[in-house]
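Here the complex is missing a single protein chain, while all its other protein chains stay put.
== subunit A ==
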Amino acid sequence: MRRTPLPPDALDDTDRALINRLQEGIAITQNPYAALGAEMGLSENEVLTRTERLRGIGALTRFGPFIDAAAMGGAFCLCAMEVPEDRFETVLTLVNAHEEVAHNYERVHRLNMWFVLACESEGEITRVADRIERETGVTVLRFPKLKEFFIGFRVSA
């Protein structure tokens, strides 16, 4: 995924309006892009070619269904560890070796390693987190979500 800003002239006003509108979601109908175009004063073809280009240049990371992963079955848990600096790389290797670790970030804090476990069940979350504690000798604090306030991913382009 692109991690640097696009050049300032990469997007015109229509591109920006399209990025904003596409984040809201499309209608589930036979011709959703024609409907969206009609709403914005664009042809269906223009919606399609511009969206394709926006994806191509990395302005959009994806376009498709946003799934509530928990609704699909499965369990997720944010975890945090206080990893001693001199053991950071060793612990990192041990943690990342677990395929249940979906993503992992280093953060500036006493708790310096934050990762998400994605498992089939709550029981498996406990099992994997306990195993990471045994393997690393570092306590794994667990922060399962109690409630999600989902508005999500809206950026004014």
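In this section, a residue touches a chain if its C-beta (ideal position, glycine included) is under 8 Å from a C-beta of that chain, and two chains touch if they have at least 3 such contacts; residues count from 1.
The criterion applied here is as follows: contacts and distances are computed from a predicted model.
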| item | value |
| --- | --- |
| Absent chain [UniProt protein name; select from "CO/xanthine dehydrogenase FAD-binding subunit", "ABC-type multidrug transport system, ATPase component", "CidB/LrgB family autolysis modulator" or "siroheme decarboxylase"] | "siroheme decarboxylase" |
| Among A:I19, A:L42 or A:I125, residue touching the chain not depicted | A:I19 |
| Residue numbers in subunit A that touch the chain omitted from display | 1-6, 19, 22-26, 28-34, 44, 48, 51-52, 54-55, 57-69, 71-74, 76, 78, 80, 92, 96, 101-109, 111, 113-115, 118, 120, 141-157 |
